[in-house]
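Report on one structure; see the data block that follows.
Heads up, one of the protein chains got dropped from this complex, but the rest are sitting where they should.
What follows is chain A.
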Amino acid sequence: MVAPSVPVVRGSVVPGSVRGGRRDWRGWKFMLPFAVVFVFVFIVPIVYAVWISFFQRKMIGGTVFVGFANYARLFADAQFWDSVRRVALFTVVQVPVMLFLAAAMALALDSMKLHGSKFFRISTFLPYAVPAVVSTLIWGFVYGAKYGLVGSLNGLLGTDLDVLAPSVLLAAIGNIVTWEFTGYNMLIFYSSLSTIPHSLYEAAAIDGAGEWQIVRRIKLPELKGSLAITVIFSIIGSFQLFNEPSILQNMVPGNAVTTYYTPNMYAYNLSFSGNQSNYAAALAIVMAVITMAIAYAVQLRSMREQMK
């Protein structure tokens, strides 16, 4: 077979300009279905949200344009900032713990020093297959001081542990999220480690590098790349915290999980029980901006390098 004489660089550059400088629209044939649905379920709702955030529903006069009044109210809303502080704290503690565990496990698996590493790989990843509802239910039952596992242990040891007490509730939720997603992040780390050519290790070993040096000089730098993705996804995920606290809500004694426990729960309750969709839309937009700003600030740039 004679391929057209087009220089091929690492198989990724497409000779789109083969037929002179004409613009190449062929790609849209494949892009279009995604793009159409995407516009319908992402772009239109976002534009719509921005639009309705400038209105308010009044008792008299129906819905009226209020400019930035919803945003002004939001910036003075103590409950909102309370919830933002909570997810920020959650992010700062939970994400590093989870990613550290994931990276450690990935390095352990990649070191090939484990007996039965296949078992470890699948068992760490398995929680990812469990729906948030089910994992929260299980952990909720485990946590329960009345007839849960913690309750049984208390009876057995004569202790009075309560992992659902308001002071430690956030940590209890953090544990659920860590359980759910460590394996997923581990797999991303592990996959990127497994792309390192083994000849590199051999070369390093011949040059006298020890195992720790190989980890420090070869493996950790490689992990940095996938760290970008995992950090971004984790930050986005924990700023959107909703499922776990809202499912736990009535498994927790008292009112420890408030209606404004996380920004997402606050927005949900505002729009679906409080009938304040306009205010909720403003909240959602502010949260989107905060999340995107943080994600960008952290590491989005490295993902964009792919577009070179």
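Side notes on the structure shown:
By definition in this document, a residue touches a chain if its C-beta (ideal position, glycine included) is under 8 Å from a C-beta of that chain, and two chains touch if they have at least 3 such contacts; residues count from 1.
Convention: contacts and distances are computed from a predicted model.
Not shown: a single chain whose UniProt protein name, out of "Cytochrome bo(3) ubiquinol oxidase subunit 4", "Carbon-monoxide dehydrogenase large subunit", "Putative secreted hydrolase" or "ABC transporter permease protein", is "ABC transporter permease protein".
Within the full complex, the residue among A:V93, A:V168 or A:I214 touching the omitted chain is A:I214.
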